[in-house]
Structure formats: C-alpha cells, structure tokens
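Only a single protein chain was left out; the remaining protein chains are all shown in position.
Here the chain labels run A and B in written order, and each chain numbers its own residues starting at 1.
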Amino acid sequence: MKNLRLVMVGLVCLSFLSVLSLSGCSKSGGTKIKISSWGSPEENQILVNLLNDFQKLHPDIQVELERVPYDQYSTKLLTEVAGGLAPDVIFTEVGNFADFYLRGALEPLNPYIQADHIDLSAYYPQVVDRFTVDGQTYVIPRDTAPICVVYYSKAAFDEAGLPYPTDDWTYEDFVAVGKKLVKKDAKGNVTRWGFVDDWPMVEPWVYDFGGSYVDNVKHPTKWTFATDPNTLQGVQFRDDLINKYKFMMPPSSLSAMGGMGTGDMFTNGTVAMFLSGIWKTPTFRLAKDFKWDVVMLPKGPGSIRGFGTGGSGYGILKTSTHKKEAWELVKYISGDEGEKMLAQTGLAQPALMKEAETTFLDNQDPRNKKMLLDAVKYVKYPPLCKNWSEVNLSLIGPELEKVWNGSESATEAMEHLKPVLEQNAPQTQ
Amino acid sequence: MSGSTTIPSPTAAPAGFWASKRRNEKITRIVVTALLIVGSAIMMLPIAWMLSTSFKTRTDVFAMPPVWIPSPLHWENYPTAWNVSGMYSTEDWSFLGIPFHGVTFTTYTLNTLTIAVLSCLGTTLSSSVVAFAFARLRFPLRGPLFILCLATMMVPPQVTMIPTFILFKSIGWYDTFYPLIVPAFLGGGAYNIFLMRQFFMSIPYEMDEAAKIDGCSNFGVYWRILLPLCKPALATVAVFSFVYNWNDYLNPLIYLDTNSKKTLALGLKNFVSLYGQDYHLLMAASLLISIPIAVIFLVGQRYFIQGIATTGLK
Partner (left out) sequence: MTSAEQKEAISAFIFLSPFLVWMVFLMGGPILAAFFLSFCKWDILTPIQFVGLDNYKEMFFNDPRFWKALFNTAYFTFLSVPIGMVLSIVVALLMNQRVKGIGIYRTLFYLPSVVGAGVAVAVLWKWIFNADSGLLNYMLSLLTGIPIADCPKWLASETWSKPALVIMSLWGVGGGMIIYLAGLQGIPSTLYEAAEIDGANRWQQFWTVTLPGLSPVIFFQLIISIVASFQIFTQVDVMTDGLGGPADSTLVMVLYIYQKAFKYYQMGYASALSWILFIAILLATWLQFKYSKWVYYEGELRK
C-alpha cells in the first residue's frame, strides 16, 4: 500500500518535471521549412537520406520532415492549414492533387522551372500533363504507377498446365485462364481463386472496355459513367468475373472489407493472379520460395487498352513564406538522386524516364516489369473536379458494391446512378 | 479521520447475498467460476490471437487453418518491433535533462506516461470537485449548467477539432503537452463529472449534515466525507482517464509535431502505416504498449471493491 502510494507520488512529480523541462528547447537559426509526406519504410528512408544530403548542400535551410500515416494525411494537413501551420512542401498524388489544385492552394511552378531551366521533357509526358493545367505546372512528378500490373504465381500456372501469360493477351484469354486456375477440394470449397484485386476496383475494366467517367477529364462538365455503354460493359465484366465465371474472389471471401490482406493471399497461394500497381514489388520479394512475375492487364475488346493510375510528386503550398527555399527542396528531391534511389527499391516506376529505363529495370523480380515502360502510354487520370472522390467513393462505390455482392445487376446499378450523378455534377469551381 | 465514518466492508460480495447455505454456496461458486472461465475465454479471443500472431513469422500469419500455437515461438519479434519504429528519426532529445539519441518506443513511452499520469491526476481531482458542486450544493442555474455540461458530450469532437486547434495554437500551445493535459485539470470532461455526480448522489445526505453540525465546511464534507466514500468511483475515473490518454490518437496527432514529443499511440499508428503488412510485428507492438495498462489494472482493481458498504447510520 505504502509503496504503491510512494510510486504514484513519484510518478506524478516526474511527470510535472518532464513537462516543464520540455519547454524552451529551440534549435539554431536559418530558414526553417517543413515538408509533409506519407509512405512505406523504403520511401521514407529515401526521403530521410535525401533530406540529409540536401542539408549538407544548403546548411542555411532547415528542413523538418513530417510523416503522417496515409489515412490521416488530409486530416492532419487540413488542421495545419486551418491553424496557419501548413507545411511548405507537400507530397501529393493524382487524387489529392486535384483537391488542392482546384482550391487554389498550390503555387504555380512555371516561373521557377523557367528560371532554373528545368527540363520537364525528361519526365514521362503523361505524368507531367496530369500535374499541368492550362499550361501551368503545379507539381514536379516523382513516380508514375499504372494500375495495370497483374501479378501471377508461376506455381499456380504450372500446376494448371498453363503457359505463362504474355502482355498481348486479351480479356477473353484472361477469362479462359482464370477459370482454369480455380482449384477446389473434395467438398467443392474453393482452395485457390483465379484472381483478386488489391482493393475492389472497377477503373481498370472501365477504361479497358473503352468506358469513361466524365466528358472531359481536365474540364469535366458532366458524368458519363452511368450513360456510357462501354462503362457498363466494364462494370459488367467485373461482375461476371465474380458472379458468372466465378474465378474472382467474391467480397464475402475476402478477409476484409476494403481488401486488406489480399496481397498476402496471393503470396500464400490462395489466389493465382493479383491486380495492383508495381508498388507491391518490395513486399512480394520478401516471400520465400515463391515464384512470380507480372504481366500487363489484358487488352479489352477491339484491342484497346486503358488503366487507371497512381503517381505522385511534390508541390509547394501558396501559403508558404519561404517559397524560394521550398523550391530548392522540391528541385532536389525530385531530381536524379531521389529517382535513382526510388528505382532501386523496386517500389515505383520513376517519373524520370532515364531512371525508369535504366536503374528500374534491374535483374530482380519481377522480370517482366519492362512492360510498364509501354504501359505508361495508356494511363487514364481521374477527372479534375472537386467532388471526384466523393462521387467515386461514396456514390458510385456503394452502388457497385451491390453488383459485386450479386444483389443487383450492372444495368440496374447504372439506372440507379443516372439521377444521382445528374444531381451531383462535377464541380470545377 | 475518514476511518471513523468508514467501516471497511468485510466481504467483497454483498454480505449474505449468497450466504443461505454452505452447499448452495459451493454450487454457486462452481457455477460462477465456470461462467467466468468460459466468459474470459471468449473475451480473450482477440488478445489470444494477437499473442499467437506476435510469435509468428510473416508468412505464417495467414496460414489456413489458423495456427494458434506457432512453433518455434519467434520471441525476437518483440525487440524488433520495439526498436524498429525509431529507424526514421535520429534526432536528439532529453527527458528530465538527460540527453538521448534517436527516437524509439522508449521515447514515446516516457511521453505517454507523462501525459497519462498528469491527465489522470487532473481528471480525478477536478471532476470530483465539480461533481460535488452539482451533487451537493444549491446554487442558481444549477440545472441549466448541468445540462450544458452534458451537452458538451453530444457535439461530435470531429467538428470542434479545428476550432479547438486554432484556439490552442493561438495561445502558443502547439507542439506542447498542454492541450493534452490542461483540460484534465479543468473538470476532466462531462463524462467524468457526470459519473462522479451519480456516485455522490447515491450517498445519503445525512452524512453531510452530520459533518456540518460537527463544524465541517463544504470543502471538508467533500474531502473528508464524500471522497473516502467514493473510492471505487474515483478508481474508475482514474483508470478510464489513464486508459483514454494512453490510447488517445487523434489529439496527439494534431497537437504534437516534434517526433521526440510523440506518444505511443502515434508511434503505433506510424508503425502500422510503415509495417501494416507485418502483422506479427504489429501485434507484438500493440501488446507491448498495452502491458502497462494491464499491470496497472491488475494492481488497481482491488480498489474497485474497496468501498463504503456501510452507511447504516440512521
């Protein structure tokens, strides 16, 4: 009893002392800028290394790295902005670029680019184009990430007696192969599925079947998702994979809503083919005794191709009071050094073409990743409007979940979506 | 002093409740024990799974059918999980003037402990003070003020978050522990005030009157009569506020900036985002940071049943 009381009093005293001792520690002078980012351990390490090097080159600039978990990134960032504590440089990807650009929060970079003679043509034009609106560039790209990477398990193909797929396969080949990859036990329970995606995504199929979301990606005026017959075909196709051909893992079999863990199901043999971006590479490399490679998403009808994409880069917030220093930082971290390190991890396809064509194509798994150099040509970007994520995640998404669950047909879903999308026109202002 | 009005309860259970017959009691005890064992087993299922996972290798985590006792046990996951979170920060920091290098879970533990201990202390003291006024004193606007107090619970914190942030930032408390500690000393929130009020109100008013006749002031009644009688409630408030602050994620996320000031919950979440796929390490880390709570609870739980149970005075 007495001891316990003593310990408690001691703890309280220590706590008070430590709070007091925390205040009043400030670092030496120089301009202080802050960069906000999220990412995997590999990505983070690259950034830490780059910042260390940058610090040596610019001892007068102090850089603080703020690392926020991805799902809290916008929460933290918006709170900081509201409190007048926004970072100077932000890491941004295709989706939240639109959110920040459309609200006028990003500093136009053309003056800086011209002053320093930065050659943007060294980067993939598709990515540069995404971050450029009406001739003005807002973000210097870091990587591109076409979501067209079908990872496949060689063991599964061998066991089913199938040849490994090649990049010129079609959606029909895909269905034929997928069906054969399914394995069942004596009771008829599936022990290996043919296919699953990283998270439930319909974009690859919509684009692959020539469908669309809006009339004009850069300046959208209306949604075409529910009215474009090609979109319907794409949706129908994913529906069929699950509910008709039954080789794609249905939502009820996923260990998670949202697809957490499907990558692990791929490496442990529960699934033979897995659709995602190239960023899964470092994870899959860790799997022991597991032979795998990648192949491009099959061609759609009429041999057309198209897939959604990730991709990211660095931008400067307009609110920054040290734009010059911020630009120095952006210039440095999106330059050769960083792109090379990124390529070495296998995590992402650098936006800098030179690095993508050399360092990125190392002799490690997946051997066929060179297909990505070609795939970049077919990437499609989401519409540039303020309500894109809301419409996609909260209006289209839930309706399509009914399709995947089998409680609604693709046609019905489109009919339901028509009035909803009409009411929620793309907001560009 | 307080001992004179408090006779410690001789038994944990309400005496005589199960006391009808010896044999009966024995049967009851067996039934109760059986229920407790079954119940505990069900309740512990998630934690047992976490424990089992924390000893696996990465590839074993998703083995089907699930393996409950992995062999061999990978103890090394624990030190790995503990040390790994510091990998991205090499900054220097100090605790009580002692310098340290590199931020690890140790840093986070010290910070979290500081915040949790002080908040716990503040909440326990201030919520009971405020609750005493609501439960025992007559003053104008008592009803409306109490409703106002309860109403603060009903506004989702998600929408007051940004205004609150702006407020704390404008008084220079950004990146300090103050936003996480000071509110605890100012009533500790409606939940705790309400809880303490309910307990105070279940204590017979005669006790106050008797004390007042003996010359006790209002503070005396609060400190010498009611607080000692409400030890179980105080223990409850203390445990809840400690646990809340130990696990709180969103407030530290928005108020703390410097890595060396961050807390365990932030460290864990950072860990999830860095090693989200490494469930075995994640579970090891989660369990490690919960151990202090388990220990505190195990030690402190006897205070829950060390109460009044007297008050036969009439």
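The definition used in the following text is that a residue touches a chain if its C-beta (ideal position, glycine included) is under 8 Å from a C-beta of that chain, and two chains touch if they have at least 3 such contacts.
It should be emphasised that the depicted structure is a prediction, and the values quoted were computed from it without experimental measurement.
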Tell me where the left-out chain touches chain B, residue by residue.
-> 9-20, 28-29, 32-33, 35-36, 39-40, 43-47, 49-50, 64, 66, 126, 129-130, 132-140, 142, 145, 148-156, 158-160, 162-164, 167, 182-183, 185-187, 191, 193-195, 198-205, 207-208, 217-219, 222, 229-230, 232-233, 235-236, 239-240, 243, 247, 268-269, 272, 279, 282-283, 286-287, 290, 293-294, 297-298, 301-302, 304-312
Chain not shown, touching residues in chain A | 71, 74-75, 78, 81-82, 99-100, 103-105, 189, 250-258, 260-261, 386-387, 389-390, 393-394, 397-399, 401-402, 405, 407, 423
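Convention: only the chains that are shown with their structure count from here on.
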Could you state the distance in Å from the CA-based centre of chain A to that of chain B?
-> 38
Residues of chain B defined as touching chain A within the complex = 58-59, 61-64, 87-88, 94-97, 110, 113-115, 117-118, 121, 161-162, 165-166, 169, 174, 176-178, 181, 253-254, 257, 261, 269-270, 272-275, 277, 299
Give every residue of chain A touching chain B within the complex, in rising order.
-> 4, 11-12, 14-19, 21-23, 25, 38, 40-41, 44-45, 48, 66-72, 75-76, 78-79, 82-85, 255, 261, 263-265, 267-268, 270, 283, 286-288
